[in-house]
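Removed: one protein chain of the complex. Kept in place: all other protein chains.
Per-chain numbering from 1; labels A, B and C assigned in written order.
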Amino acid sequence: MSYRDEKLSEEKVFKDPVHRYVHVKDRVIWDLIAAPEFQRLRRVKQLGTTNLTFHGAEHSRFNHSLGVYEIVRRIINNFQDRPHWNENERLLCLCAALLHDLGHGPFSHSFEKVFKLDHEYFTQQIIIGDTKINEILERVSPGFSQKVADVIAKTYEDKLVVSLISSQIDADRMDYLQRDAYFTGVSYGHFDMERILRVMRPIEDQVVIKSTGMHAVEDYIMSRYQMYWQVYFHPVTRSAEVILSKILHRAKYLYETKEFTFKLKPTHFVSFFEGDVDLKDYLKLDEMIVHYYFQLWQEEDDEILCDLCERFMNRRLFKYVEFNPNLQMDDWLELYKLFQQAAIDPDYYLVVDSSSDLPYDFYRPGEEEERLPINLLMPDGSLKELSRHSDIVEAISGKKRTDHKLYFPKDRLNELKDETLKKRIKEILYAQGAKEDVE
Amino acid sequence: MSYRDEKLSEEKVFKDPVHRYVHVKDRVIWDLIAAPEFQRLRRVKQLGTTNLTFHGAEHSRFNHSLGVYEIVRRIINNFQDRPHWNENERLLCLCAALLHDLGHGPFSHSFEKVFKLDHEYFTQQIIIGDTKINEILERVSPGFSQKVADVIAKTYEDKLVVSLISSQIDADRMDYLQRDAYFTGVSYGHFDMERILRVMRPIEDQVVIKSTGMHAVEDYIMSRYQMYWQVYFHPVTRSAEVILSKILHRAKYLYETKEFTFKLKPTHFVSFFEGDVDLKDYLKLDEMIVHYYFQLWQEEDDEILCDLCERFMNRRLFKYVEFNPNLQMDDWLELYKLFQQAAIDPDYYLVVDSSSDLPYDFYRPGEEEERLPINLLMPDGSLKELSRHSDIVEAISGKKRTDHKLYFPKDRLNELKDETLKKRIKEILYAQGAKEDVE
Amino acid sequence: MSYRDEKLSEEKVFKDPVHRYVHVKDRVIWDLIAAPEFQRLRRVKQLGTTNLTFHGAEHSRFNHSLGVYEIVRRIINNFQDRPHWNENERLLCLCAALLHDLGHGPFSHSFEKVFKLDHEYFTQQIIIGDTKINEILERVSPGFSQKVADVIAKTYEDKLVVSLISSQIDADRMDYLQRDAYFTGVSYGHFDMERILRVMRPIEDQVVIKSTGMHAVEDYIMSRYQMYWQVYFHPVTRSAEVILSKILHRAKYLYETKEFTFKLKPTHFVSFFEGDVDLKDYLKLDEMIVHYYFQLWQEEDDEILCDLCERFMNRRLFKYVEFNPNLQMDDWLELYKLFQQAAIDPDYYLVVDSSSDLPYDFYRPGEEEERLPINLLMPDGSLKELSRHSDIVEAISGKKRTDHKLYFPKDRLNELKDETLKKRIKEILYAQGAKEDVE
Partner (left out) sequence: MSYRDEKLSEEKVFKDPVHRYVHVKDRVIWDLIAAPEFQRLRRVKQLGTTNLTFHGAEHSRFNHSLGVYEIVRRIINNFQDRPHWNENERLLCLCAALLHDLGHGPFSHSFEKVFKLDHEYFTQQIIIGDTKINEILERVSPGFSQKVADVIAKTYEDKLVVSLISSQIDADRMDYLQRDAYFTGVSYGHFDMERILRVMRPIEDQVVIKSTGMHAVEDYIMSRYQMYWQVYFHPVTRSAEVILSKILHRAKYLYETKEFTFKLKPTHFVSFFEGDVDLKDYLKLDEMIVHYYFQLWQEEDDEILCDLCERFMNRRLFKYVEFNPNLQMDDWLELYKLFQQAAIDPDYYLVVDSSSDLPYDFYRPGEEEERLPINLLMPDGSLKELSRHSDIVEAISGKKRTDHKLYFPKDRLNELKDETLKKRIKEILYAQGAKEDVE
């Protein structure tokens, strides 16, 4: 039997708290999971700094990747013998599902912004580069690894396959909503996935939803909306992200500064600082390693770096107030100067963070983060875009919502000796009626 | 208002997936949670290497500690106005519950055995030593930190207080059974805690259970039994523990060997290797740091250390067979020699691991791990030890069960060129009818 | 101690699958639950004919009434010591919560429409009339029963008390959404009630919600929306309701017809048929009794009554198609005639049913089913009506949605011998593209 078709002698299962069991029967999948590049995902948290807000959210991307694989496996199981479904694409779908997040590094959000990286690029590199993963995929058939990479990059020609992994109701989103809800413990994030899987139908170029399942999809869209605002954009989590970004900025700045020398050479970070990260460097820097440096940097000879690292490790986060930089430019400028006067470097200690979400969108070609809309399969066989059929989805469709917050170290303000200065700063910060003791 | 009695202006809650919410109203508790020594528990997993078997089990001791606190808080709430309950002990109970695991280091089980450490000793040190935790507790009242330490050490005079934290049905066990079940996703570990809390009654020197709640307690005992054998002693988890221990042994051995020099000085480990760990060193070594070294040690100039670290990081674990060293001494000796012949160092690659559990025990004073038995409060006011009243508990009471496994790297055996040698080794290993492809 | 303040020697609990436990400590509550008029609620299903669609929905109004009581009990517990809360109203709130549905008869929806009854009227009568319930309430204090009746009628002067029992986020709705979701098994109906209870605050004339809890309330509103369309207005359930109404109509018609005599006198129904129901008659007619008659009526000498009863008992329901009587008046008239031609009495076998829901509404005084809107308590102490603060709620606020269906016995059509007639009827019915084999 070819490697492609090889089955394990007995089906293996992983106990999964979200899907109960993850089932593996293909030798290829089993080998991919065992590959070092996949095992590395155990050392990257799914939700970065969220566990500082929701202490249960300590789960890794390893978890999530298995979950996405399992959902795709179940969808495909239902597709067997349906028209439009090509069983030859089965293994490709499973591999793409399992590996779609392979390129995530530690705290991707902050690292990518500060160091101008792109996890999708690294996912591609791991799949087609010199890795164990690539070796396994090429054993399936020469060129197979490129196909997997194409599916993940959404450039694969069979758009039905692509839509399983990336659309507005793909296996990725269905897994993370449920998984993140489970581990944080919030009551949002629940929807009837079993029903959604039952009403999914393959057509030529996409997966569509039988219209009888519309309400389950509405529920899924609402879950997504709630998870974004209740969990993913939680202001306390963003406070930790702000500090993390500032640590990386400061460390890079110090590295570039002639006058400063790190007590311990930040070996793992060098190529990141120099903007010249290759695959090998990238794979070595997991969250464990980052924490190691943050511990050490608490003892470096730079007050800002020490303080920020100490804050991050011990969860002494910044406080925040509502603050719209577009409308409050004068306030911003005054605060900036007042912080300078107070000797609290505003480049590190006065930070605006804005989060936006588009809960659901119909298709607008050319847009940046374009994802396929959800199409309903009507009883007469026609397709209807979801927001045209659902009042609720129509109501929130295409509506971008943005939340602006201003972050700062309240403890430092409280310690200020110059009472006039302190008073003026607080006046501006709490002008909007925010209560001062907000946690 | 004194610091002891200070309340937060608004009750704070932590979203907890197990208990739904953890409630904090006392300023002292709030401050303890924010202390660096407590935040450090985020970097120590509750179940060590178990996540290599049950991928969901990535939760930290921080999680569990909040959970124990919450359970004690609820128990005490029910105790208000009951005879025998002294409301003045409330804060002491809450602090002891929150802090009882403070001294746990990374992978406690292995570290303690290899380096002859004791996490309980370090818990005491953190509470009474020069730490932020101690500073907070002493602010409550001079000597208060010692009281907390005494409760955890079970030497505190008020045995009722001690039994809340340490008995055969204490808040510690009730939390970890439920929490570990939740995160692993296994269906064991559930019992009706709400009912148990309702039937707990304080008497002079212990917490007892109204006899009407006996069946809920039986269920708890059975949960414990199942969790031990299904999760805590899972043979795959033990395989990872075995490798971990061998890494520590090897690194210590190399450190002590004149001929060998580490490429990077294992600074964090030095005092561990030298058997001279002080509190400061201890607090610095969390699991993040351990992983950092394990990554680096994969590139040291020692084949065994490299191999073991690589196995641990990439989950290439040892396989196992049933093997009772007491009954199979000859097999053991022969295998040891055969491994030497095969140039697979048996001191590192042929390991017997035995796990034992005593699911429930009536009181046998003088025993090592003596925990108070569970007493039922009968309708006539008398006490009756649980196993005298419950058939099921009686059946398993005092019965120690031991499981012996022999661990070895099957991949290395398969690579052996000497077929006679290979065959003989496998003959012995699989003599008991174990199938060779056991996962 | 007065009866009003009398406590049970030990708190009693009811095991409840939705709230885990229902707690009773007041003697008055205990006695009310034991009263025959309250026990009768065990013989009235909470969801009428819904169990013919969702087989799990066999729970009674007894269940729900205990649940509403329990929720109010928990809310009030949180209110202790809050400004605006008057602890003297406690027992009144608990009684009103427990008894608010006391007047529900069998299949209220259909019975009320056909016989022009009003369960709220009977709730009042049971509370203030000659019943065991009234006797208990008057023992609390003379006039207390009238107060309870007033709270339920929303005429009680303390509007804060009223809003606990009847508002757009009252204990009634919170219980039935969760309970009906639990018993049907649908995944809708879940929201974080524990959080909502935590953020409820009493003010002068109503219960408001701290704005930090807005998202939990959004989730509750969405649950309500989904439950209405997925469960309460399910077209199969409505099919059973249609048949039930037609049975009652037919029986009444036959009773009024001189030529017809029932084999067994429908004693329990007489006063209903004659439009002269007193409290005693009303209390006797529970769902058990109704079923008894429906069984017997299958053997009466009227084809229509027999057929309809047989359909109801054996779940041979009518099929349905989308049909808007306002837009399809001509179709309606033609169908009516065709049915007559086919000798299928259209007055019983061709039925339009329309269901409407208003998911949430801001306050429009003078409207029929006026319920208080939900007000958020902002950080600065001001109130803000929910739909002004929540995008989602705003989107669905005040939007009435109506669903029209036409019901008919498809089996009878299929049996038609006149093929032209059959064909024409089906042409009209399935003109809108509905598939014929709809279940």
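FYI, contacts are C-beta pairs under 8 Å (C-beta built on N, C-alpha and C of every residue); 3 or more make two chains touch, one makes a residue touch a chain.
Just so it is clear, the structure is predicted and the values come from calculations on it, not from any experiment.
Only one residue in the set B:Glu259, B:Glu303 or B:Asp380 touches the chain that does not appear here, and it is B:Asp380. Across C:Ser145, C:Ser163 or C:Thr184, the residue that sits in touch with the chain not pictured is C:Thr184. Residue-wise, the contact with the chain that is not shown comes from C:Pro36, picked out of C:Pro36, C:Pro325 or C:Gly398.
Remark: the omitted chain is touched by one listed residue; of B:Ser141, B:Ser187, B:Gln340 or B:Asn414 this is B:Ser187.
Checked against the full complex, the candidates C:Lys113, C:Lys284, C:Arg388 or C:Lys423 give a single residue touching the omitted chain, namely C:Lys284. Residues 9, 12, 14-18, 20, 34, 36, 39, 42-43, 51, 54-56, 58-60, 62-63, 66, 182-186, 284, 286-289, 291-292, 295, 313-316, 437, 439 of subunit C touch the missing chain (whole complex, contact as defined above).
Subunit A residues in contact with the hidden partner, per the touch definition given at the top, are 13, 20-21, 194, 198. On the side of subunit B, touch with the chain left out of the figure occurs at residues 186-188, 190-192, 195, 215-216, 218-219, 222, 225-226, 229-230, 379-380, 391-392, 394-396, 399, 401, 433-435.
Keep in mind that, in the parts below, only the chains that are shown with their structure count from here on.
With centres defined as mean CA coordinates, subunit C is found 44 Å away from subunit A. Multi-chain contact residues of subunit C, defined as those touching 2 or more other chains: none present.
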